[in-house]
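Data first, discussion second: the structure below is written as structure tokens.
With one protein chain held back, the other chains of the complex are shown just where they sit.
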Amino acid sequence: MRVAMLHCGGATAIGFLGRAGDACLLGTLILAEPEHFSGTEITLLLLAMLASAGLFLQRLWPILQTIHHAQPEQDFHLRPLGRRTAAFVWEVLLQGKVIRQRPLPGLAHAFVFWGFLAFALVSLNHVATGLRLGFLPPQSWAGRFYFDFAAVWALLVAVSIVGLFVRRFFVRPIWLGEHLSYESGVIAGLIFLLMVSYLGAFAVAPGGSAVKLLWWSHTAALLVFLPLIPHTKHLHLVLSPLTVFLKRDSFAQIPRLHGDEDFGLVAGKDVTQLIALQTYSCVECGRCTEHCPAATTGKVLNPKEVVLGLRSYLNTVGPASEVPLLAEARPDTAYAPTLSMEAVFGCTTCGSCEFQCPVGIQHVPVIVGLRRGAVNTGTWEDDYGTKLFLALEKHGNALGLSAAERDKFVTKQGFPIFDGTQEYCLWLGCMGGYDPKGREIIADFARVMHFLGTSFGVLKKERCTGDPARRLGNDLLFGTLADSGLKSLEAAKVQKIVAICPHCVRTIAEDWREYGIAPQIEHHSEFMARHRDRLPQQQGQSIVYHDPCYLGRYREQYDAPRQVVQQAGALVEAPRHRERSFCCGAGGGLAFLGEEHGERVSHVRAQELVATGADVVGTACPFCNTMFRDALHETERQPQLLDIAQLTARALPSQPPGGEP
Amino acid sequence: MSNGPAGGVLVVLEQHDGELHRLSAEALAAGRMLAAKVGGRVECALLRAPGQAVALTGVPGRVHAVEHPLLAAYTSDGYTAALEQLIRTLTPSHVVLPHTYQVRDYAPALATRFRQVLLSDVTAIHDTETGPVFVRQLLQGKLNADYRATGAGPCFVSVQAGSFLAEDAATDAAEVVAFAPVLEAAQIRTRAGERFREAAHTVDLGSAAVIVSVGRGIGEEANIPLVQELADALGAELAASRPICDSGWVPMERQVGSSGQTVAPKLYLAVGISGAIQHLVGMKGSKCVIAINKDEHAPIFEVADFGVVGDLFEMVPELTKAVRAAR
Partner (left out) sequence: MKIVVAVKQVPERDAAIRVGADGRWIEEEDLSYTINEPDAYALEEALQLKEKHGGEVVVVGAGPERVTSTLREALAKGADRAIHVEAVDLGERDTLGVAQVLADAIAAEAPDLVLTGLQSDDLGLGQTGVVMAELLGLPHATIIMQVEVTASGLRVKQELEDGWFQHVEMPLPALLTMQSGGNKLRYATLMGIKKAKAKELKTETAAAAAASPSARLERVYLPQRQKHTEMLTGSPAEVAAKLVQILKNDVRVL
């Protein structure tokens, strides 16, 4: 080894590997390059390059054409560039998301990525050398430095790719798919060959035939690798930086429909450029599926397969087609059975897939878009769904109860009707207005507001925000409800709204924008967190807090509810928490769609929460609460189930100060 | 052909296979009450095939037996034409009918023949100085309305089940007078098939008249037979809330609620059910809800017509016993 260090050019690979760090820092290793290329060699190289580039474009070009011919993205703005740039830097350059969500493979991937970046210059010089155009002489100061620098990366890449290879072919996590991807193996082999042939050039004597052999094997690996990129999922190398940069504005954002012929994703002609770009960027890593509450409990839905199904549709049918996208609506189901109504209507819209996706695919608008296509055209026939829609059409609440029931509750509680003199409009929502448990939460939150001396009133008439209709893709119904909601808030001159339901908050704050500007709205967790200093500090009980999808991933409120919980006891974290929180199963209208197939999402989550050993399950969404109410019946232990408003209210004096009713 | 006096009240009795429909007696009671107000005799009409025996127990006075071979089976065309002829002959001031499915099928057409309308589903008749006022329910019972007949012809009234108490059986035998209408086969445009009931396929809670439903309060699977016995005594279907079906104590197809079946029985007896919203939406259409629960604040009491706060393990066996005794 010592010898190897002294005679750098003749160092063995083993010797090099043993002291790579030291060697490079010292700059004692020099890359061996072939000194002469014959005319035949150059011709051969040029032909190979041409073939490689040709094969590369032969696949990439049609893909770009497909994306180009897809429906132009309307309402798309590059601004604000700051947010896009930030996402690009964090997700692409720093590989932040990949590393954070899957640390070990994430880091391995990051090394490969950074290694590739470092290698860009190396590869360019490598090919240029073969054309007698080399611009970075290995002996020069810059050459020595850069090639040694690249060598460190080459080593990291080689180790990482071996690790990833072992993971894929021996550990075989199910998220990567049931079938082994041999192309991934070939690619891994090529990358490994690229690195080894590069590193080997430090270990051979200059001028020898070994140098030429290494150079040509490196070149061959490079030129074989290039066309493989667009032919395989490694297309993400080219597309995903763009995809991440161009992502639609906000999380799980459902785009506006345009014109009289737009009903959502009905056929290929409705697929937009952004969606097409995203489907081609899919790297098939399976993070979306790994975190999907439907896929992991035995439902047909597999978000990765939805994206791949869409890609396969674009490849085989094309972007301008009238052929329906969903299997049930097609005369044959030859394309992708996973791209079906059954699949897309199994989605809770929890957004885990979209949050996890490392290449910027936005699954929720696609899945909701496919639902829109089916519902807006009346293709989707489901007894429960129809019942829900008719209940919303007729009664304005998802439960199909008479509006008089809400009036009774409001009267019984003595809630004042909002008349413009109060600070807040307390939005009851369907659960708060009609569900016995939701009513308890509202009543307790009202006590908290009384205690804090915050004035509030409720609307005389309140209809559903349209959340279940929105997520199920019923634009007509959603539009009607959003419109009537905006009108009643405006008529009552409401300035600030507070609600106990994250679905109401999200829908009013984001989805209603299509129809007008709603007053400012916040979730009761945010309200209580802001006033936590004035709320009693409780001791004793341990509380496991469950992040509702629509408060967490959708609204990025992780700390506010936790602050409220910490005020009420000792916070315990579930294994999956914050942005990795696992859905309760109610979202996306699924609370109203009848029995699930396979394991119940709520049961899986309830068991996880119970296993923490906490005394109390703390929720911040009435839908989560109602799902867990049933699910906790089945668990080994039945901890208390309380909303954060109830956790807070239980420590309040029974009579509010000031003697208000 | 026998002519009754002009004016008076004609009550149309309904019979099926020689048996009087149970509402016939109530229509008769209403007719007598009306006659007491407007004056005139009460006579009855009955449609049948010649020679068909109809048990007329409890029917006093004169019964006009409208007889024709084409009246052997009910048809709207046949009944309308035959009764039109009888009414034109008798010229009563009022015609009272039971508000049955059959009456709903032909009586509006019959009234139209006289350019009159039927005051249907009447729940009460009040006397005023200017004549009788007929009470009907509007908007699914949310509103009552007083109607007055203002036409020149006979006034047609059908009475709601349970609104007029049937009197005790009269001792006098009915005086049956035959009336032969002129009917031709070509007049009758519809043909009815045999009556049938739906085969009891799987469990169809949706069409059950009485449902006994059990919830979490039952505690454990071993206690289910307690409730099953009550259901059997009542001739009811057994149903359950979701947690009970989840546990497999009662089959999944008997689940009532948002993820199960939606039911609308005459009686929904909720045992140990607290009344989560998912459950309430499945049974809110029930005509009468009786709830037994140990928690007086259970939401089920908000939708119940009758509530019992108590231990179901004491209450249910006692009720089963009482129901059996009453049968």
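When the chains are written out, they are named A and B in that same order, and each has its own residue count from 1.
We adopt the following convention: contacts are C-beta pairs under 8 Å (C-beta built on N, C-alpha and C of every residue); 3 or more make two chains touch, one makes a residue touch a chain.
What you are looking at is a predicted structure, and each value in this text was computed from that prediction instead of being measured.
Novice: Looking at B:9, B:44 or B:119, which residue reaches the missing chain?
Specialist: Once the missing chain is taken into account, the touching residue is B:119.
Novice: Even though one chain is hidden, which residues of subunit A still touch it in the full complex?
Specialist: 257, 260, 263, 375-378, 383, 385-386, 389-390, 393-395, 401-404, 407, 474-477
Novice: Can you list where subunit B touches the absent chain?
Specialist: Touch set of subunit B with respect to the missing chain: 76-77, 80, 100-101, 104-109, 111-113, 115-121, 133, 136-153, 155, 162, 189-198, 207, 209-210, 234-235, 266-267, 287-288, 290, 301-302, 304-311, 314-315, 318-319, 321-323, 325-327.
By our rule, only the chains that are shown with their structure count from here on.
Novice: Where the CA atoms of subunit A average out and where those of subunit B average out, how many Å apart are those spots?
Specialist: 59
Novice: Which positions of subunit B touch subunit A when the two form their complex?
Specialist: Against subunit A, the touching part of subunit B is residues 216, 242-243, 246-247, 252, 258-260, 262, 274-278, 280-281, 284, 299.
Novice: Which subunit A residues qualify as touching subunit B in the complex?
Specialist: 384, 387, 399-401, 431, 434-438, 591-592, 594-595, 626, 629-630, 633-634
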